[in-house]
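One structure is given here, and the rest of the page talks about it.
Every protein chain except one is present and positioned as in the full complex.
Right after this comes subunit A.
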């Protein structure tokens, strides 16, 4: 949250509709995303009850578990979900491959994107991945070979979801809240129907969204009244041996719980697609494609499932990487979008104004006595100026051209261009320009991990985690 987003929330309350806090789209929306709405059984540890899943809005698949307490039925569900997810993953690799970098590394042109309604949906993916990736395909408690593979892909996606800027697994509420401020609290924003209500209609729609009989919860938890009055009798049918009847009932009732959210998901996808993509979205998606390609090849070369927990060193490095990604993400968002930059203008880490003086040919004595080109400009700004003399700044349109603040006098900032004079002309008098100290290059240079520190997504720590018999058995105890 920020002063800008809080102000936009106030405007939303007053105006009776959500207000934009971004002018560009900052997430990638795939041409063919896989939408997944999972439901779980109350009281159990991530026991699936149903899921609506698919890549086409007019053709969702409904998967159900007719008795979630029965573990064989859960794994039958896992098998069905695996068929959908694994086919989707395979299809990504069919879109072609390119090579990049000096090593000519391969990279698929597409990557999987899983869209879930809310952060709870991400939690489901993570835990379901965890509960399936160690399963054995032979011997006692054998499952279909697809099940552990599903587990690894879900685990992969859930891990990616923790990386700022990744669009591999997105909770829809978070994606929307990155672009719009509603007139409700952030706690209430986790209700997909309510957030969309604010964006497309107004507060009445958001209130209606809280009525589970109008808008069933978007999962993974179900409405307790639904559990007690509808689900319980249907499950009883199953327990009493009337399997066909139970399936028919569950199919009908769970469909009514899931369909409204299914429609909302696609409505949200339309809204996000209508926004023009930010300049860096593609680069971040390329990172998702890189990660996907490495993991796909790792899996196909017979690699191990992800460990239960990272080893200490790996965990520390991972944390460091996440922090770095967060800083880079925040900065590129601002550079891509003047409305995000507005946050930094309020806090004084950026300022916008008009160029009032410009000396593109100015030369000053350099280190070796030679005179070097150091263009000078003066910007007049109404923004609060809190940057200090000596700070390096860049402008969104001139990210490679670094300027240094020489002087601040009232509303006038004098800057000297230090680097990248040739990548763009010196801003001319009359030009509107924004400068900020927040830029990705300005932060600690990202160090690539060494071979033995390769993140587990790339092939695991030095001593790979090997699933034990215990891992394979635990779910049947």
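Keep this in mind: contacts are C-beta pairs under 8 Å (C-beta built on N, C-alpha and C of every residue); 3 or more make two chains touch, one makes a residue touch a chain; residues count from 1.
In this section, contacts and distances are computed from a predicted model.
Asker: If you look up the hidden chain in UniProt, what protein name do you find among "Secreted protein", "DNA ligase (ATP)", "ABC transporter related protein" or "Short-chain dehydrogenase"?
Answerer: Per the UniProt record, the undisplayed chain of the complex is "Secreted protein".
Asker: I'm checking contacts with the chain that's been left out. Which of A:137, A:228 or A:326 qualifies?
Answerer: Of the candidates A:137, A:228 or A:326, A:228 is in touch with the missing chain.
Asker: Any idea which of A:114, A:127, A:234 or A:265 touches the chain not displayed?
Answerer: Going through A:114, A:127, A:234 or A:265 one by one, A:127 is the residue touching the chain not shown.
Asker: Could I get the residues of subunit A that touch the absent chain, sorted low to high?
Answerer: 1-11, 13-14, 19-20, 23, 41-46, 127, 130-131, 183-188, 210, 212, 222-225, 227-228, 231-232, 308-309, 338-339, 341-342, 345-346, 352, 382-384, 474-475, 477
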